[in-house]
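Only one protein chain is missing from this complex, and each of the others stays in its spot.
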Amino acid sequence: MQLLIEAIGFGIASGAVIALGAVGFSVQFGMSNVLNITYGSLMTLGAYIGLVLTDRGVNVWISLAIAGVVVGAVSVGFHRWLLAPLVRRGTRAFAIVIVTVSAGVVLQYVIVAFAGPDAKSYGEQSGQTFYLLGVVLTASQVAIIVLAAVLMLGLHLLLTRTTLGRAMRATASNRVLAQSCGIATDRISDIAWMLSGMLCGAAGVALAITTVSFDFTLGPIFLIPMIAAAVLGGIGQPYGAMLGGLVVGIASELAAAYTNPAYREVVAFGILVVMLLVRPNGLFGAAWATRRLMA
Amino acid sequence: MSNAARPILEVVDLVKHYGGVRAVDGVSFSVDRGTITGLIGPNGAGKSTALNVIGGFLPPDGGQVLLDGDDVTGQPMHRLARRGLVRTFQMARVFGGLTAIENLLVAAPEQKGESARGIFEGKRFWRKQESDAVERAREMLQAFGMEDKADEYARNLSGGQKRAVETMRALMTEPKLLLLDEPMAGLSPSLSRQLEDMFLKLTSDGLTLLLVEHSLDTVDRICSKVVVMAQGKILAEGRMTELRSRKEVQDAYVIG
Partner (left out) sequence: MGGWEYYLIVLLVYLGTDLLAAWGLNLEFGVTGVANLAYIVTIAAGAYTYAICTLGPPAATGNFQQYVGGFYLPFPVAVLAGVLAGAVVGILIGLTGLKRLRQDYQAIAMLVVSLMAATVVMADTPFLNGNAGLGLIPAPFSDQDPEIQRWLYVGIVAVACVVGYLLLRRFTTGPIGRTLRAVRDDEYAAAAIGKDIVVLRLVVQAAGGALGGASGALLAAFIGGWSPGAWAYVETLALLTAVIVGGMGSDRGVSIGTFVIAILVLQGVQFLPQISFRIGLREDLGWIVLGTVTILFIWFRPQGILPERRPKYGGSS
């Protein structure tokens, strides 16, 4: 029983980070109909920016914010000057994916070229721990859960209570219609990519905080669980991604606890493959954006 | 009843749910051999959906489709095509990376070159059949006035030319029954007329056509029978001239 509670507790902690990343990924898909595999390496970028800053003594949470902004800016540029033009030209979806995979590889190895392949760490976190409902969590883990919750709430409020949010939802569900309503869809797209890019960078730093050590493969490794979470909740649907993140996090921890820790990743892989083969539109179907995954 | 007298297509109580609506709601009609039947109705009547289900593109949720007396309900497109039921698509779907003549050649039925023996034995095995097919294809291109475009990549053709290629491709399969989804859309009046004449000639050679068409002139000119659909159901059947005057048909077009 204790094992179960612990697994669920850790699952929520890792699920929070997965949810954070999955939501950003989902927003990008919902807005631009693109599977942005570069997202993984962009998370790595965020983690390394955070590393550079924390090594210089900057507070880790401020570093997270800065890393988020930088990655957000890179994401907007990436979409605006590489992806969007290719899509406009009618490049096939598969070629776009190859472009994002390649860009991810390039970014990843540029990071290695500068930072080296050895494992890095953010150093000692405060030793403070919290005892919640039978689970022991570190201060960082709790802080990440709180951060993720805050960011999710912020996104929710943005989408539902602001004009910008409404414009984003309109653009995502029917771009042409939104344009004819006078919405500046290109600018809305840019904003969406900026925000999701910020979530991406934040997720990267959050990952680096919660793992003992990491290297340049950090982003790509965690990208799969995030895609799994996004697909589980219905790709393009940020709320689904939030829930999906928790499910994937908890399922992975349960698998690791009851079988082989090495199979933690396999659970996420398995969820993704099974979902794609059995129910590509997610458990709840895509409500936010009507992108279909079926050919 | 002997097979010759039997309708080539019988649709019985066909049902299809689509997007939460009963797009096809218990539709029954038949198509006689060697005729051109038109399927008409206002937008949203379910004509294209019905055609998609009969043609094997969508699985039915109920009902039966009989081809030449055989139950082919729910069978996949390629099996229907081999039995002689071939459909064209509303948006011309040509093979863009193939040339126009290749688009036709690929449709030739029962190609030896595609069998295991054909693959391994190579040219010797399929050379004769291939050259016969090339001749047929060239004749067809000529009949449609496109012989100069034979070696042009299909993706570079104009919209009207792509539709012509799609129709020619369907004809190359030597079908028994051809399902055409708005074959005249986007064609010039003279090209439409040519196509209509060609359809009439083909049916006199034994081919049967079922078309969904918006142009009532075309329907009037070539269809010996017309089936009117509205809101997923059959509204009326008969000859165009008699249907025109029926009130419920006129109402459907105004309201629907």
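Each chain carries a letter (A and B) given by its place in the written order, and its residues are counted from 1.
By our rule, contacts are C-beta pairs under 8 Å (C-beta built on N, C-alpha and C of every residue); 3 or more make two chains touch, one makes a residue touch a chain.
Here the structure is a predicted model, which means the values were calculated and not measured.
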{"item": "Omitted-chain contact residue, chosen from A:Ala170, A:Val266 or A:Leu283", "value": "A:Val266"}
{"item": "Selected from A:Ile62, A:Ala93 or A:Leu177 as touching the chain missing from the view", "value": "A:Ala93"}
{"item": "Positions on chain B contacted by the hidden chain, ascending", "value": "55, 57, 76-78, 81-82, 86-89, 93-99, 101-103, 105-107, 109, 111-114, 118-120, 122-123, 126, 130-131, 134-135, 138, 150-151, 153, 166, 169-170, 172-173"}
{"item": "Interface with the undisplayed chain - residues on chain A", "value": "35, 37, 82, 86, 91-99, 101-106, 108-110, 112-113, 116-117, 224, 227, 260, 262-263, 265-266, 269-270, 272-273, 276-278, 280, 292-295"}
